[in-house]
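Only a single protein chain was left out; the remaining protein chains are all shown in position.
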Amino acid sequence: MKLLYFAWVKQKAGIAEEDVTLPGEIRDVSGLISWLKTRGEGYEHAFADLAVIRCAVDQEHGDLDTPVAGAKEIAFFPPVTGG
Amino acid sequence: MKLLYFAWVKQKAGIAEEDVTLPGEIRDVSGLISWLKTRGEGYEHAFADLAVIRCAVDQEHGDLDTPVAGAKEIAFFPPVTGG
Amino acid sequence: MIRVQTEDFDIGAEVKALTSGRTDIGALVTFTGLVRDTNGGTVSSMELEHYPGMTEKELVRIEAEANERWPLQASLIIHRVGKLAPGDNIVLVVTASPHRQAAFDAAAFLMDYLKTQAPFWKREETGDKSYWVDARESDGEAAAKWDT
Partner (left out) sequence: MIRVQTEDFDIGAEVKALTSGRTDIGALVTFTGLVRDTNGGTVSSMELEHYPGMTEKELVRIEAEANERWPLQASLIIHRVGKLAPGDNIVLVVTASPHRQAAFDAAAFLMDYLKTQAPFWKREETGDKSYWVDARESDGEAAAKWDT
C-alpha cells in the first residue's frame, strides 16, 4: 500500500511517500494512524491533532472510519486551502 | 417643459420629444398624463395601461404622485429591459 | 467606473486594466450578458435603446450603492447600446474585493438593479417583425430581495 503525505503533514512526518505492508489487524484509517504513530516521532508529531487531519483513500475523501482493506493509496493532509 | 418618450411609449404616442407649457392646474405626473391623453389618439393609446408606464422627472425615477412643478424634463417609458 | 457605448468590450482587457499593478485584490467577479437567440435562430438582431443622460446617472448611482454595501476595491459597468446580433455582448459588470462573497454579491446586486432601474429597452427583430422585449417579473423579484 502506498502512503502519501502533503503540506505540513508531510513536513512534520518528514516523508512525502512510502510503501508499507499493514499489519493484518488494521481495519480503518483510525487504526492506520495509530500504527503510524508507533513508527517514529515524526508521525507522532504529524498526527498529534486528528481534528486537523484529512485523508483520502484511493483518491477519494475519507474519514477515520473509512476501511483500508484493499486500498492501493492512502493520503494524509491538512484541511485544503486552494482557490 | 421638455417631454421625452421611449421604446413603445414613443411608438404609440408617435413622438419622441416635445416642448410643452402645462396648464397651471397640473400638479403631478398623474395629472400630466390625464392632460396628455386629451391631446390626441396617440397619447391615449400610449397611456391606456398605466400599470406598464414608468416615468422619470428630471432624470430621476418618479411615479404617478411625483410633483411636476419646476421640472425641466419628464420622460415616459415602459419597464426597463436592459442588461 | 461606468461606460455606455456602441462598441464591443474585451473582458480580458477590462479586467487587466482594473487589476494591473495591484496586489490587494483577492477575488474578482465578472458578469457578461449576451444577446441570446431564444427561438433557435429566429432572432436576427436586437436594438438597444436608452435614455441618454439618465442612463449614465442611474449607472453611477447603482455603482455607488454597491460600493456602499460591499467593500469593493474596483467596480465597472459597461452597457452597450445600438444594434446587436445574437451572440454579441450586451453588458459587463466587474467587481473586485478582498473576499469572494462580497465580489459575488456585489456583481449580482449590480445586475439586479441594472435590470430594473437603468433606462435601457430591448427591441428584437425576428424575420420581418420587431417587438419590444417585455420586462420579466423575476427581475423585479430579484432586485426586491436586496431591500431586506
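Quick notes on this one:
Which chain is which? They are A, B and C, in the order written, and residues in each are numbered from 1.
We take it that a residue touches a chain if its C-beta (ideal position, glycine included) is under 8 Å from a C-beta of that chain, and two chains touch if they have at least 3 such contacts.
Just so we're clear, the structure is a prediction, and the values are computed from it rather than from any experiment.
Although one chain is omitted from the display, it touches the following shown chains in the full assembly: A, C.
Set against the missing chain, the residues C:Asp37, C:Glu65 or C:Glu125 yield one that touches it, C:Asp37. Even with one chain removed from view, subunit A keeps its contact list with that chain: residues 4, 6-8, 56, 59-61, 75, 77-83.
Subunit C residues in contact with the hidden partner, per the touch definition given at the top, are 10-13, 15, 19, 21-37, 41, 86-87, 98, 100-101, 103-104, 107-108, 111, 142.
We adopt the following convention: only the chains that are shown with their structure count from here on.
When you average the Cα atoms of each chain and compare centres, the chain farthest from subunit C turns out to be A.
Between the Cα centres of subunit A and subunit B there is a gap of 72 Å. For subunit C, the set of residues touching two or more other chains is empty. Within subunit A, not a single residue touches two or more of the remaining chains.
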